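Okay, here's the structure, questions in a sec.
Shown here: the complex without one of its protein chains, the others still in place.
Right after this comes chain A.
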Amino acid sequence: MSGGAELGFTEHLFKVLVIGDHKVGKTSFVKRYVKNQFYEELKTTIGVDFSMKVIDWDSHTRVRLQLWDIAGQERLRGLNRVFFKRSSGALVVYDMTNGSTLDGALNWKHELDSQVMLKNGRPIPAVLLANKCDETKVCRRNASLLEKLCQEKGFIGWFQTSAKENINVDEAAKFLVKHILQNNEESVKEEEQNMQINLKQQSKSNSTCC
């Protein structure tokens, strides 16, 4: 998923899923992140809404994020499963004002892990977003609960966000991208190692062959 290196400049293209129950604010989150806009009423997402965010990560890295904002209705979940493949990371969103959507988010995470994984078999990095935090506050007990959930369910972290008030939107995405980049480097290294092993094996076999 990474582009070619040119004069030490790398461009990466990552597919990031935005999943969660309906009406938790996935599309609003994406709109805020990509366009820095907020609308009270957006059209329901049917299927997938696509967005692209280009990040100049540092002086020699550019990241292109393909955001796949997937329709939330339970009924359509089977349909949308096919959209999971080849994704590098996920933002799993729930609505802080609606407790049942947290369970939904955990289901989505479960589904995600069953559908996609990294090359090394580990789950793809996923961040849990407690959205609409402008409407309520997380008390400390909740915070520790979320912390625990993250560890149990294998999220790399959680953020309370508000697309409306633009709270933690960039931060959460940045956090995810950082992990995706790390994974990417690791997998590149692993590949290199594998290549070397292959080469060694090849040279060995070559030598024995003669």
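Definition applied: a residue touches a chain if its C-beta (ideal position, glycine included) is under 8 Å from a C-beta of that chain, and two chains touch if they have at least 3 such contacts; residues count from 1.
To be clear about the criterion, contacts and distances are computed from a predicted model.
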Absent chain [UniProt protein name; select from "AP-1 complex subunit gamma", "TBC1 domain family, member 12b", "Anaphase-promoting complex subunit 2" or "Mitotic-spindle organizing protein 1"]: "TBC1 domain family, member 12b"
Contacting the left-out chain in the complete assembly, out of A:Leu76, A:Leu118 or A:Cys150: A:Leu76
Residues belonging to chain A that touch the chain removed from view: 22-23, 39, 41-52, 66, 71, 73-76, 78-79, 81-83, 100
